[in-house]
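Missing here is one protein chain; the remaining ones are kept as they sit in the complex.
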Amino acid sequence: MNEAYAIPAVAVVVLATVLIGGFGLRISRTTSDFYVASRTVGPRLNAAAISGEYLSAASFLGVAGLLLVHGPDMLWYPVGYTAGYLVLLVFVAAPLRRSGAYTLPDFAEGRLESREVRRVVSMFVVGAGWLYLVPQLQGAGLTLQILTGAPRWFGGALVAAVVILAVAAGGMRSITFVQAFQYWLKLTALLVPAFFLVLAWHGDGGSPPTFPSTDLPSAGVGAGQPLATSRADHPLYATYGLIVATFLGTMGLPHVVVRFYTSPNGRAARRTTVVVLALVGVFYLLPPLYGWLGRIYAPELTAAQDADATVLLLPGRMVDGVAGDLLGALVAGGAFAAFLSTASGLTMAVAGVVSQDVLPARGVRHFRLGVLLAMAVPLGGALLVDGVPVADAVGMAFAVSASSFCPLLVLGIWWRRLTPPGALAGLFLGGGSALLAVTLTVSGAATSGWLHTLLAWPAVWSVPVGFLAMILVSLATPDAIPTHTTATMTRLHLPETLWSGSLRPPGLQGRGELRDQPYTTRTHDEAQGPTARREHK
Amino acid sequence: MSELRRQVVTGEPRTVHGAAGLPGLRTQGEIDEQTTLGAAYVRSLMRSQLRAGIAAFVVLAVPVAVLPLFFGALRNGPVEWLVLGFGCYPFLVLIAWWYVRRAERNERDFADLVRGRTPEHGPQ
Partner (left out) sequence: MTGTVTATLLALCPLLLGAGFLLGRRTAHPDGRSDVGTPVERATFETLHTASLAAPALRAGLTEDTARKSARRLRTLLGTDALALTNRSAVLAWDGTAEQAHAKYVMEEVTPVLAAGRSVAFDCGCDAVDCPLRWAVAAPVVADGRVLGAVVAYAPRESAVLARAADEVARWVSVQLELAELDRSRTRLIEAEIKALRAQISPHFIFNSLAAIASFVRTDPERARELLLEFADFTRYSFRRHGEFTTLADELHSIDQYLALVRARFGDRLAVTLQIAPEVLPVTLPFLCLQPLVENAVKHGLEGAVTRSRISIRATDAGAEAEVVIEDDGVGMDPDALRAILRGEADGSTGIGLSNVDERLRQVFGDTYGLVIETEVGAGMKITVRIPKYRAGVYAP
């Protein structure tokens, strides 16, 4: 890898992020183009922003690395990351927007009318957010090490510093534009090199790689990978574990939830989610390609964490000279975009929860303190942790989210008899047990056998535990059903067009029509109106 | 904007109403909602939306539940690569598209139903 190109690429990405963040506000100098300035975020822009925030280091680097090491079974990761949005769409998207909640604790408080549940949900949000942030920072460390030979801690610290500065200083004011830009950047950064790589592969004779059989013996896997070895023990169970976690975990990720607030109404939230599905799906066509080519051109990368570097190293290996260096720089820039966008989205979400529910007083200064807290802990974690593959670490955050937030959201939205004690029981038994299992796995309490497999892929049992606990305890405490449940359910499911009597000016969506209509009639009138007056003159 | 230094002025804290949210306002809004649209109406909308959601989920879940077993028995890398790497994404988008159309139609039908009759009558 040639540093001369890669470092400027990373610098450009960082700079562009900060600039778009700072100046991307819609500014209008006169009131006449106010309408442009005040138009809400449309489904396509919002979807690109959601996708930009969502496609993290795990997607950009991790998926290809896992495919390289473990073969096509790992394709369930990108499929799960995408299908999670489908599950979110069919059960959660529109009602969540209509709840008016900005964060998951908001939703919990509004639905269950309980401050206690709010506090507990806040703690889980912070926990899951931190779990998700650690691999982002690790990925940054790995990338920068490969690019420049800098020590591992440096990349993580750099991303943390940029995010803290940008978010805390108010530099990320127009986060939607930044994130949408990051999506297209990431897609380009994988698509363009992929094109040249396929050409090069074709030039080399186009022989397909040797596929490992599905129950790949962990040849070449370093000892520091307990999760990977477990897969060889019971691959089928592990596959189901990751399917459940990713399919059901997406809806609870803190940075995903806050984005739905930007949609003007429930219907737009739904349409946005469909576009997200398409955008994310298109992106995920690419990482498997890198994993596939990696098996041919970089088969020795299967050791320890190095597999995550496949995407970064392939262009240099397959394309010679300056072209290879340039493509490598592009990929490096995209990887940094991945760390920055996901890390800043998560930090915003976690900091919002920390400043609202953890720190006592409120205000902008406290939000900044929240940002520091939200970043400091995972940074500490990333500096201490080494050896867990990026995609696996993210998978753990998904498992925790699937076992705690998924039951809360699905039952909260569709089941009238959910009670605060039931929700608490589900959160602690489902989410708590998943978190415990993840902790035990990472600490190496059991390194082989069924016990280890069960702990490493907890979602298969912890999600049912969460649901069951919520349902049974709710049924046992019928007196605790929130007073306003009927009204809340009405708000969650009623289309906005029916929200009030006749006098309401149509919703945000309808407002455009309201404005546009007079203009069309005006141009229509112009044919007769002014001429008629001219005659009068 | 000016050379003169501005002073910061805020209102005095009112300790009585330290807690947020006006209970009165909230109740008012809820009474409005409950009287204009019967709870039974909303339940029927919820049922139709849940049916659409579950239908989409089943169409997703059944193949997903079977595929790992299938691939395990098949032991054919390229097929798995093709199905999971390329084939499934259009399928996902298709389900999503179908669901959104269905959900929006449910909402339109519901709006027609509510506007067509006086809400006090209840559903038939």
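Note that the chains take the letters A and B in the order they are written out, and that residue 1 is the start of every chain.
By our rule, a contact is a pair of C-beta atoms (placed from the backbone, for glycine too) under 8 Å apart; a residue touches a chain by one contact, two chains touch by 3 or more.
Here the structure is a predicted model, which is why all the values come from computation and not from measurement.
Enquirer: Which visible chains touch the chain that is not shown?
Expert: By the stated touch criterion, the chain not on view contacts A, B.
Enquirer: Which residue, A:Thr176, A:Thr310 or A:Thr419, contacts the hidden chain when the whole complex is considered?
Expert: Here the residue in touch with the unshown chain is A:Thr176.
Enquirer: Looking beyond the chains shown, say which of A:Trp130, A:Trp414 or A:Phe467 touches the absent one.
Expert: A:Trp130
Enquirer: Could you tell me which of A:Leu142, A:Ala157 or A:Val442 touches the chain that is not displayed?
Expert: Answering carefully, the residue with contact to the hidden chain is A:Val442.
Enquirer: Using the definition of touch stated at the top, determine which of A:Gln356, A:Ser401 or A:Ser474 touches the missing chain.
Expert: Hidden-chain contact among the options goes to A:Gln356.
Enquirer: What does the interface between subunit B and the hidden chain look like in terms of residue numbers?
Expert: Counting only subunit B, the missing chain is touched by 1-15, 17-26, 28-29, 32.
Enquirer: For subunit A, which residues lie in contact with the unshown chain of the complex?
Expert: Residues touching the hidden chain, for subunit A, are 25-32, 34-35, 37-41, 100-103, 106, 109-110, 113, 116, 119-120, 123-124, 126-127, 130-131, 134, 170, 173-176, 224, 261-264, 348, 351-353, 355-356, 358, 361-364, 367, 370, 377-378, 380-388, 424, 428, 432, 435, 438-439, 442-444, 491, 499-501, 503-505, 508, 511, 514, 518, 522, 525-526, 529-530, 533.
The rule we apply is simple: only the chains that are shown with their structure count from here on.
Enquirer: Give the list of subunit B residues in touch with subunit A in this complex.
Expert: Interface residues on the subunit B side: 26, 29-30, 32-34, 36-37, 39, 42, 45-46, 49-50, 52-53, 56-57, 60, 64, 68-69, 71-72, 75, 77-78, 80-81, 84-86, 88-90, 92-93, 95-97, 99-100, 103-104, 107, 110-111, 114.
Enquirer: Mind pulling up the subunit A residues that touch subunit B in the complex?
Expert: 71-73, 75-76, 79, 82-83, 85-87, 89-91, 94, 208, 211-214, 235-236, 239-240, 243, 247, 267, 270-271, 273-274, 277-278, 281-282, 284-285, 288, 292, 414, 484, 486-487, 489-491, 493-495, 497-498, 500-501
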